[in-house]
Structures are given as structure tokens and as C-alpha cells.
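Note that one protein chain is taken out, while the other chains of the complex remain in position.
Entry: subunit A
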């Protein structure tokens, strides 16, 4: 099903452009060129962020944080095995993917732990990465209350994934 989404979208846009008499190829090249400059602005913040997160993971800091926050997991109703995923999810998309796969393999996709992890993956985003990327690209330095707002959304997502799995799929 989703295999059709991208090709259909592309064909739809191009056909509509042709129907309206737009020189689609020249337009495409112009737009692509404009976006090329954006990537150069993003790279510095990506280097900064990925270096810090990579170092933190390698130092064992993340494991320590997970162990220390086990009581918090209990409070939120999250299985403690899902906590590393919840912690890493806002910071690193690829890191979260690695842990998610690990959870699915160790605890099975259809058990409570696997389901909670799945809902959590599907309903939250890499908050810090998105923030750095979006603001970095246009040179915003003062982000005001963006981070607390975004983190409150993440927190709601975590609690809800545990709660909803119990309510809708639980035994």
C-alpha cells in the first residue's frame, strides 16, 4: 500500500504542473538548487549533536541513566526494559531504531513489552534532532519554550503508550 504513496505523489504533482503549463523540469532544478544551500547550514549543528550523543552512549552514561531512572519507569507505568528506548527516542532516531529492534528480538513483538515499545516508536519523534535541525537551518539561537513544550508532548506519548496498550490490547 505505502509503496504507492511516493510514486503517485510525484506523478500527481508533475501531471498537475504540466496541465497548468508549468515548465516542470526547470522548476524542479530551481527548487532543488535552493534546498542544496540549506544542507550546508545544517551540517555544523549535526556534527555538534551527534558527537555529544555518541560520546555519551560510548561512555556508558546512557546505561547508568537507565538504571538510575528505573523507579521513574515504574511510576510512569512503563516496563523498565522500554526505558532506554524512551530515553534515546528524543535524542537519536537511528539509536532508538537499534534499541527497538533489540527489544523486539529479546521480548517478542506481540508481548506487552514489544507492544509498548512499538506504540512508543510510532507515536514519538526525535525531538532534539528535529529542534537542532529546524532551528539550526535558519540560524535561530533562542528557542524560548520550544524544548519544554516538545518534551511534555514526548512524556505524554510515553505514558499513553503504556496505558493504551494495557487498555486496548491488554489482558
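The definition used in the following text is that a residue touches a chain if its C-beta (ideal position, glycine included) is under 8 Å from a C-beta of that chain, and two chains touch if they have at least 3 such contacts; residues count from 1.
In the analysis below, contacts and distances are computed from a predicted model.
**Q** From the list "Prokaryotic ubiquitin-like protein Pup", "GntR family transcriptional regulator", "FAD-dependent oxidoreductase" or "Spore maturation protein A", give the UniProt name belonging to the chain omitted from this structure.
**A** UniProt protein name of the non-displayed chain: "Spore maturation protein A".
**Q** Could I get the residues of subunit A that touch the absent chain, sorted low to high?
**A** Subunit A touches the missing chain through residues 1-2, 5-6, 9-10, 13-14, 16-17, 19-20, 22, 24, 27-36, 38-39, 42-43, 46-61, 64, 90, 97, 100-101, 104-105, 108-110, 114-115, 118-128, 130-135, 137-150, 152-154, 156-157, 160-161, 164-165, 168-169.
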